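Got a structure for you, written out below as structure tokens; questions coming shortly.
Here the complex is missing a single protein chain, while all its other protein chains stay put.
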Amino acid sequence: MIQTIDISSYSVITDAIRSEARRILSDSTVSAVIGYTAGRRKGSTQPIVITTADEADKLLFSAACLNDLVVYLTKAKKDVPKSGRIGIVVKGCDLKAVIGLLGESQLKRENLYLIGIPCSGVLGSLLKPSAELTTKTIASKCCECTDRLPVGCDFVPAVTPAPLPDLEKRYANEISQLEAMTPSERWEFWKEQFSKCIKCYACRQVCPFCFCEQCLCDRNRPQMVEQTPRPSGNTAWHLVRAMHLAGRCAGCGECERVCPMDIPLNLLNRKMAKELKELFNSEAGFEVRDTGPLTSYREDDDQSFIR
Amino acid sequence: MQKQITEANLRLLIDSLLLKGQRVVGPRQSGTMVLYEPLASASDLVTDELPRRSIKEAFFPVCEDLLEYRKEGQQIELKDIDPARFPETVLFGVRPCDAAAVPVLDAVFSWDYKDQFFLARRAKTTIIGLACTTADDACFCTAVGLSPNDPKGSDLLLTPLVGGGFLVESQSEKGLSFLEAWKDRFSEPDDTKPLPLAQPAATPFDLKKIKAWLDDHFEDPAWDSIATRCVGCGACAFVCPACHCFDIVDEGSEKAGKRRKFWDACGFSKFTNHASGHNPRDLQPKRYRNRIMHKFKYYDDKFGQTLCTGCGRCIRVCPVGIDIAGVLEEIEKK
Amino acid sequence: MHSAKPRHDFEPKIIAFVCTWCTYAGADLAGTSRMQYPSNVRVLKFPCTGRIDPVFIIKAFQQGADGILVSGCHPGDCHYIAGNYHARRRFAAFRKLLEFIGVDLNRIQFSWVSAAEGGKWVEVVTDLTERVRAMGPMVEFKDLILEEQWSGGLNNPELQAVYEAM
Partner (left out) sequence: MCDSNKNIYLPYLATVEEVIDETPDVRTLRLVFQDEQVRESFNFRAGQFAEYSAFGAGESTFCIASSPTRKGYIECCFRAVGRVTESLRRLEVGDTMGVRGPYGNSFPIEQFYGKNLLFVTGGIALPPLRTLIWNCLDLRDKFGDITIVYGARTEADLVYKRELKEWEERSDVKLVKTVDPGGNGPEWDGKVGFVPTVLDELAPAADNCIALVCGPPIMIKFTLPVLEKLGFGDEAIYTTLENRMKCGLGKCGRCNVGNVYVCKDGPVFTAKQVKAMPLEY
């Protein structure tokens, strides 16, 4: 039964963000604020970098504010001004990306002014931006979200998000469905998904953790992954990305949302997160860890699979 | 020549084409989206949604082999691709914004050197267009001089009629010969009224004025405010019916392998990266500027046409919500 | 001198990623002590198991490997102190990913073989070769190489002729 989700708090949040942005820009605590602004189409939003106080009224927060703005802080985006302290609007899932990047010393906490959002969920896709937020159109990541109230931010609008109706845990169900399949069925499922990929690299370009100067898959000396969008090269590409994100991915789900071919990429990352939690009891959360699960070890790690 | 065909006869026509071993490509449900794909049977045809990728793929594939090489000792033997092996194809249900882009691409692919990979497929393909009765707020074909029932590029144009069935208008020789070959499926047009066409909510752009601004605003701070948010992926270029840039790479070993041509996009940083590391377009706004310039100025300078048909796909798939219609509006106001 | 090798219809291609300090030396010991083991294994020498990147394993499968062996120093013996500990975690995670996309994990074997364990090396290689031989060729990745997107597909004349003849 489809229920609409109460997001009345978003208008209060929008005003709070605007006044906060105006304040921190006018007394120059920050040199720029990265937030969301309205797009041309009804209900659509775009990321925006504002640098003056009177631009603060452009900021808003709505159910269509899906982007993980943290990608603009990484060094992959050289053209966003990096001087001085930067303000940024972050939802709970985005904040986990900031925490991950702090742990990997890509960002410095003192250069950030985090505007946390008490989030009641966002849309799953912007193909129809004016869609109403319901239990059907809500993003899959929000159904399993446990961090609605961001922790450790510089400013959080004093609003408590309305309790969410209980939502079907889509990722958990899909992963268990896939795990129940036989290996050849799983291979067929993923072969069909990966052969749809057209190598547009949107999943890499929006990912806050994909900040390599030159991606392994863009190199040809040595050429480890095929460049052409053929099923074989696509499979290798998505496996390499899943391994590179294992233990780091914060679950912002942007890779899956931006894929023009609707490939369920976040399934791979959620599965790896689940396995790493079981194997090494480590999870991307709100506390800064300077070594991830795959960059540290313990003497007594499980080695039952090793002869 | 005008004819009429009922929904049932159209499906029968598709099935008989398939039985003849003809490849029929049309919009088909593929998982959670609609894509132009080869149809297994007429029931696959979906006519109520704009496919996620454009029809350029039927002429300019995502990835195709250019040649095959094999090395014996110091000698190399090259195997060419025989254009006769491009499959004869009939495209059903092609949207006017897709069909209109194909003749635009003819210009670049036959500029001095004839790219047989595009032109041979073009010659072996019949395009049957389908007028649009629904549009969403991303469509802006009327803003770039096209319309929901624009015959440009289609060999036959189907216009949905009230109560099902389609009015068929032939637009080219190929369309006429197709009607001739299958005349028993078609009937004479009675005067049933066509369904109301879609009205995209976009006011027409003055493309000349936009081009004039682009002519002398290569260096302009506006590009930064427009394109700083662009993250440099290729989604907009790959779903676009008019973008035609590609890359060529060898795949295989030194002993044997293939040379392949596949889609590329000017949004990528490595698109113009020199071996010395120098990159003329090092920052993202410069790359997005090239996209707008190529579509609305360079292609006009070279071939007198606009490399955009207003399908709105790039607006729908852009990860950061860059809206090309919004950008054009902003430029037009300047 | 060595017994006549039994003829098999399927000879699996096994790729062994080994660390040069322990397992490679162990394999060398097996050779110098005239131990017999199947020749299906191709050995790739790495400075440490920590240097073995999962993308190498994917590449090996793409190039036609039917079985993969990754072997290095026992925990604590690593010449670089912690290379094998990191590898242990990395491959524990990578196994789960491969399993999730449908690769049969019996095709991949991880082992610790020290420089003195020539016998264990022979044992590991022989077991893996027999196991993979029983499972048959690794078809998933081999078929994948031939897959195309629909638009790039070409008619092959022989198939077309057969079709018309029907």
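By letter and in written order, the chains are A, B and C; residue numbering begins at 1 in each of them.
Operating definition for what follows: a residue touches a chain if its C-beta (ideal position, glycine included) is under 8 Å from a C-beta of that chain, and two chains touch if they have at least 3 such contacts.
A quick note: this is a predicted structure, and the numbers were derived from the prediction, not measured.
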Shown chains that the omitted chain touches within the full complex: A, B
Omitted-chain contact residue, chosen from B:Met33, B:Val46 or B:Leu66: B:Leu66
Among B:Thr47, B:Thr133, B:Ser187 or B:Thr272, residue touching the chain not depicted: B:Thr272
Touch list for chain B against the chain that is not drawn: 66-67, 69, 71, 74-76, 78, 80-81, 83, 108-109, 111-117, 120, 218-219, 244-250, 252-255, 257, 259, 261, 264, 266, 271-276, 278, 280-281, 286, 290, 293-294, 297-298, 301-302
Chain not shown, touching residues in chain A: 220-221, 223
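Keep this in mind: only the chains that are shown with their structure count from here on.
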Taking each chain's C-alpha mean as its centre, the one farthest from chain B: C
Between chain C and chain B, distance of the C-alpha-averaged centres to the nearest whole Å: 43
Length of the line joining the C-alpha centres of chain A and chain C, rounded to whole Å: 35
Interface hub residues of chain B, defined as touching at least two other chains: 62-63
Multi-chain contact sites of chain A, meaning residues that touch two or more partners: 229-230
Touch list for chain A against partner chain C, complex: 178-179, 181, 183-191, 195, 216, 224-225, 229-232, 235-236, 239-240, 242-243, 246-247, 268, 271-272, 275-276, 279-280, 293-295, 297-299, 301-303, 305-307
Complex contacts: residues of chain A adjacent to chain B: 39-42, 44-49, 67, 71-72, 76-80, 126-128, 130, 196, 198-202, 204-206, 218, 220, 226-230, 254, 257-258, 260-262
Touching residues on chain B, where the partner in the complex is chain C: 21, 25, 37-38, 57-58, 61-65, 81, 85-87
